[in-house]
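The structure appears right after this line, and notes come after that.
For this depiction, one protein chain was excluded, whereas all remaining protein chains were kept in their positions.
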Amino acid sequence: MAKYITKRILMIIPIVIFVSFVVYCVMDLVPGDPARTALGDEATEEQLEIYREDHGLNEPIVVRYAHYIGGLLHGDMGKSIYNNEDVWQLYFSKLPYTLLLAVASVILTVITSIPLGILAAVKRNEWVDTGASALSFIGLAMPNFWIGLLLIILFSVHLGWLPSSGAGAGWKSLILPMITCGTGNMAALTRTTRSAMLDVLRQDYLRTARAKGLNEHLVIIRHAFKNAQIPIVTMIGTQCATLVGGALITERVFAWPGIGSYLVDSILKSDYEVVTGFVIMTAVVVSLILLLVDIIYAFMDPRIKAEYARS
Amino acid sequence: MFYDGNVSAERKEEKKQSKYAIDVENLRVRYETSSEVVMAVNGIDLQLKRGVTLGIVGETGAGKTTSMLSLMNLIETPPGVVEADHIYVNGTDVQRLSAAELCRIRGNEIAMIFQDPMTSLNPVMKVGEQISESIMLHGRVSKKDAMERAARMLEIVGISPSRASEYPHQFSGGMRQRVGIAIALACKPEILIADEPTTALDVTIQAQVLKLMKQLKTEYGTSMILITHDLGVVARMCDEVAVMYAGRIVEQGTLKQIFNETLHPYTEGLFNSLPNIHNRVASLKPIPGLMPDPANLPQGCAFAKRCPYAAQACYAEQPARKTYEDGHSVWCTAYRDAEFHIKRKG
Partner (left out) sequence: MDRVEKSCKNSAGVRQNRALAVWRQFRRNKGAMIGLIITAALILLAVSADFIWDYETDVIGMNIADRMISPGTKYLFGTDNYGRDMLARVGYGARYSLVIGAVSVLFGLFVGVPIGTSAGYLGGRYDTIIMRMIDAFSIVPSILLTILMVTVLGTSLLNLMIALAISTIPIFARITRASVLTVRYNEYIESAKAIGASDFYIITKYIIPNCFSPILVQATLRMGTNIISAAGLSYIGLGVALPTPEWGALLSASKQFIIQAPYLCFFPGLAIMITVMSINLVGDGLRDALDPKLKR
């Protein structure tokens, strides 16, 4: 197991290098001159040239990328073209907010969707199932930012209960973004749970469990749900990855001071040093989350654990 | 779990009074889907005496498994619909039991070994836990004691007790079937239903498993129903035999009666389609045709179309039961004629 984890961690490195190289090259293609962006319209051609020389902008891209990765390993991802802030520090100052939002909304999703999905599968075609399915269809079809706007209109403008932006009001600030991020995920996770449970519910070993004299409650929880966990965990993992990668639009709707809204701001301001750094860090964090999901699999299914041990 | 002392005393009384371990009358099971109704079991009567092994023989789809599942009330409804005049298990009608009372009987008084050992064990649960689960449920013992008993059960079925902490995927098919047997026997049930326990196994493993079951049966005095389509297994294991065809019993009697004094044309066909070791050049005589679609059963005898003796009357009406003095029963219209006999003679 330890060997497998080590191997997987080592495998992350080339993937991250590949992705970061692609991102670096792609960002290099963005129209516009970073020197011009940094120095403004009044700068002369000479000043621009000096800036380029100072920042190594005239080197071939591979060399610049190598410098970049070298810096990254020391926690140096360059500085914002706009306010000269350190990108590494910026990322880690935004990360807690994004993590807080992600964790809160994943918890909300898990505690609502898993019971609902199980219930829908067990009571297949009854009103609970139909209701859950209708709600999921609506939830999946509502754009996050629209839900955000509606919630703001209702809870901030009309009722005045909750703040509409920022993170300054403690837990109250968290509620609306959390629900906004959670809606689509709740719908998706309910559907995943339901279909995973339906797959398991027709398995022979549930009949064995019933024949032993277990009551239906234990059959569902102890035998069925335990076997349905893999697709559920996969879905939760994907949702975590997307949330940590920046709930870009939701964070922006609520001016939530996380990675997503800062990233969008930087794109709109053409602050590409920040964009590159943030995207690469996102790739790293997401690969760690996916690794974690893989490790969790092993604890949920002994067959997967055995497979890891073999590889 | 809540357990009422009075009810328990009553149950014991019922058990003592009932002569039969299982007594079923007019059991009918059908599966209703949106497009069709599958008539799986169409009115069977079945009595199992205590301590006896009854074999139920018949081809795939004859309703053997379905009728046994309804003894434990394990048919999923919907799509299943189970009806019967009564289904007494140990003297109690399982149709009238509440869900909690059913749970108390299942695994405790009546247990079942399932057909496919590859799919009937929970893949993410240690085999020891799967065995101890029902011990804890019915015996009110501590987890530790239950695990110890589970380990002993493994030993009884010939698996090293140290493997209790392994998962089903670490066992071979034959060993998984032994685990299935250990689960079924964990609470020493009075009645054991074995649904083709050896079909999925290699021949050598088959013999071992059968031997084991026979041993355990004598040891515990269990009443047993053995479902199979293998007449060899029947000959080795059973005291009585019931032959099923298209959801009905067509012939029932002692092992000797069925094998040596065969009455029903279908049973005859079954024997004729077996290779004969003493006459290896004789060609096999398989029964022509196929069993009728249970969603579309004929009005008369379901076997008539394939039966070499079929007369006009066979197509028109359901055969009635005819029981001889020695207890041998047959459901065949032809026996209304006292002179009728089939070609095969014991």
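Per-chain numbering from 1; labels A and B assigned in written order.
Here is the rule we go by: a residue touches a chain if its C-beta (ideal position, glycine included) is under 8 Å from a C-beta of that chain, and two chains touch if they have at least 3 such contacts.
What you are looking at is a predicted structure, and each value in this text was computed from that prediction instead of being measured.
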item: Shown chains touched by the chain that is not drawn here; value: A
item: Hidden partner chain, touching residue among A:80, A:173, A:208 or A:287; value: A:287
item: Selected from A:117, A:245 or A:258 as touching the chain missing from the view; value: A:245
item: Which of A:5, A:149, A:218 or A:296 contacts the chain that the document leaves out; value: A:149
item: Sole residue of A:189, A:206 or A:275 that reaches the chain not shown, by the stated touch rule; value: A:275
item: Contact set of subunit A toward the excluded chain (per top definition); value: 15-16, 18-19, 22-23, 26-27, 29-31, 137-138, 140-146, 149-150, 152-153, 157, 241-242, 245-246, 248-249, 252, 263-264, 267-268, 275, 279, 282-283, 286-287, 290
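Keep this in mind: only the chains that are shown with their structure count from here on.
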item: Centre distance in Å when subunit A and subunit B are each reduced to the mean of their C-alpha atoms; value: 53
item: Subunit B residues touching subunit A - in the complex, by the definition given at the top; value: 69, 72, 74, 99-100, 102-108, 111-112, 114, 116, 119-125, 130, 133-134, 137-138, 167, 169-170, 180, 183-184
item: Footprint of subunit B on subunit A - complex, ascending; value: 203-205, 207-216, 222-223, 226-227, 300-303, 306
